[in-house]
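A protein chain is absent from this complex, but the other protein chains hold their places.
Per-chain numbering from 1; labels A and B assigned in written order.
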Amino acid sequence: MIPISWYLVFSAALFTIGLFGVLARKNAVAILIGVELMLNAANVNLVAFWRYVTPDAIGGQVFAVIVFAVAAAEVAVGLALIISIYRRRNTIVAEEIDMLKY
Amino acid sequence: MSTDLITWLLPLPPLLAFLLVILFTNRRKALSHTIAVGAAALSWLGSMVIFVRAVQVEHLGEHPFHSTIPWLPTGDSVFTIGVFVDPLTVTTLFFVSWTVLMIFIYSVGYHNYGQPKGDHDMPGMPPHGATVTDEHGRSKKVLSIEPMYARFFAFIGLFAAGMYTLVISDNLLTLFIGWEIMGLCSYLLIGFWYAKPSARAAMIKAFMTTRIGDVFLLLGIVYLYSATGTLSYRDIFYNQEVLNSLAATPSGFLGLSAAALIGILIVIGTIGKSAQWPLHVWLPDAMEGPTPVSAMIHAATMVSAGVYLVVRSYPLLSAGYVHGQLTAPMLLMGFIGSFTALFAATIAVAQNDIKRVLAYSTISQLGFMIAALGIGAYVAAAFHLVTHAFFKALLFLGSGSVIHGMEHGVMHTDQHIDPQDMFNMGGLRKKMPITFITFLIGGLALAGFPFVTAGFWSKDEILSDAWGQGYTMVFIVLALAALLTAFYTMRQITLTFLGKPRTEVAEHAHETPWTMTVPLIILSLFAISVGWSGIPEKFPIIGNLFPNWFHEYVGGSLLEHPEAVEFSVIPLLTSLVVSIGGITLGWLLYRRIKAGSKDPLESSLGSFYSLLKNKYYFDELYDRVFVQPAYTISRNFTYLFLDRKIIDGVLHWVAYVSPIIGTFLRNYIDKPIVNGSGDFVGEGTKRLGRTFRFIQSGKVQQYMIVALVSLAAFSVLFYYLLTSAP
Partner (left out) sequence: MTGIQIIFIIVAVVTLGAGLMSVITRNLVHAALWLVLALLGVAIFFVLLNASFLAVAQVVIYIGAIAILMIFTIMLTRRVAVGSADSQLNANWGWAAFIAVALFAGLVWLLSGWNGFNITAQQMSPRTDTIRQLGTALVSPSAYVIPFEVASILLLAALVGAIVVAWDRKS
């Protein structure tokens, strides 16, 4: 059978790939893609733990459901922001959006 | 009011008068003299009350009125001061209060109160007269009021306060305080007309000369305090043990005992204050001051204070005295006193200024008193002190009256002659009768005219004591001095009042106002009657009628009542001869002096006369020996070298070095270090900021990376720290 370690390693790997995407990509939407990967990795982690450790307590799945909701909300708002920024600055390259610079 | 309280309060009215006049009423002449004369009257009243109470007490000397307060904390003990009324104090208070009051009243008239302001009078110069136009349009000059009127009363008020302090004090310290106050007032009053260069010189000379005496006196007081731990009369002069121990202790100086050395130092103080040789030079010059000053300070009170001091200190001066063997201080007094008496009398004979004669006469009479004390004639010295105060004050006030009359004549005639030169006077008995009679009484008292004048009784007592105790040398010298005294006194009276006026000024002299003549009259009454309180018991005929009150009373001031000397006819005869002989000689020689003629003594004494007239050139000698070298040293050494070169040099050097140090500090410490550190902080912060602000790039991903890398690093660090640490 599949030990939990496989799931955990997998989710860790997916999470770090997503992190790499967040940190290293220029385009803002690409960053959001990375964020999605991270969220999904977290979800997998959650559900794996639910299934392997406490399959009776449905709270694990509930948590995952909430994460869904949050992810959806966050993507919506983030994309709205990106569009707004694009309108103003005509760019969505994260490096060029540095108004908080000294 | 208790006697002690009155005594404490005696110096207060004149002191208050001084303060009030100086601070508040300086511009109001009438108010100032009212305050001053009122104050003198109050103190006089207090003194009379004390006198009346004190004479009723039997054996006042053994239990005098004595009241003390603790004053100065000195380590373990307290130095007490207080007031002390014994027979000597009582008699001194008597003559001091009377003469002071009389002189205060006299000063009102002397300074021409009521007269108009002078034409060109300025403060600091004596008044020169005012031009008055009467109703017919005629203008004439009259005497003008003294511009510094109120100041005079303030100063004599302070002086009177000092004298009362001295007389009532019960210890040498407050005596010295009063002594010094009077020295100050003497200085201020001699130079009252400070715009006159001669007055300025005289005031400094007086102060300096008496200062020499004062320094020695202070040394004596200090030595006495360190030897006995007290300065109170009761503890020293009335304490036989203390006196004996002082007489027995060697002082280590010239083989003298402590008592002798202290005594000599005290006597030197008196030599300065009472103008004895060799410190006599200030008194004649002190005649620059107004005449009331001469009367009060230099005749009746201040110089008497010198004699009062030695009379008071007599137990100490005579500690160890056995009959026939004088102690060192007494020897000193005997010698100096008798020498000065003769010395000054010889000078007085050749003086032409009316006040100068009286000044030298004072010096001479003080010599009598000191000589008397020197040979142990305690009561005689005190007696002469009292009588002299009265008739000398009378004589000085009279001379002031004469000078005033002469000045009136100068105003009238516009002749610019010296109103004080006797050779310009003459015949004034007709013009100024009251002044004449009172002056005559005073002069006769001074000359020792028998029986009816006080001077006779006191001088005779001195001569009797000298003869009776066997001090023949002193007797002869004093008798000679008495002869000369009578001579120059009659010379003075003859030249001034008798004969015919020698100048127009004397023609136009007239009598002075009542404020001046009434004190003269009162003082002349005393000049006659005071002597009758001291008629010796063994005197033929009258001796038995009156008890010798003075001897009994004042003698009680000593621990042992002094013996009255045996009566001998020789001193009596001598007194009669010298006084009547001197008077006659004086009258004979001078009754026919005309205007412009020379002094007959000039021709008879020749060059000796000029020696006398120039006071034996002592002033010139002192000038050459002391004054000029002092000037030279002070100019060349102290001023040019010490002050200019060294002290100023130091200052210049400091001024030179300071900018150098300043610039150095500025350039090497202030700017780089102080400013630099301040700037460094600012600049450093800026540079730090500039160096690190690249972190804030505005790029979010970069922030994240930095955060995560730091997180990773810290995690590793903390992991190893927390797991490896025990």
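Couple of notes before you dig in:
We take it that a residue touches a chain if its C-beta (ideal position, glycine included) is under 8 Å from a C-beta of that chain, and two chains touch if they have at least 3 such contacts.
Keep in mind it's a predicted model, so treat the numbers as computed, not measured.
Along chain A, the points of touch with the absent chain fall at residues 1-10, 12-27, 29-30, 32-34, 36-37, 40, 43-44, 47-48, 50-53, 55, 58-59, 61-62, 64-66, 68-77, 79-84, 86-87, 90-92, 94-95. Those residues of chain B that touch the chain absent from the view are 701-702, 705, 708-709, 712, 715.
Quick note on the criterion: only the chains that are shown with their structure count from here on.
Contact residues of chain A toward chain B in the complex are 22-24, 31, 94-95, 97-102. For chain B in complex with chain A, the residues that touch the partner chain are 693-694, 696-701, 704-705, 708.
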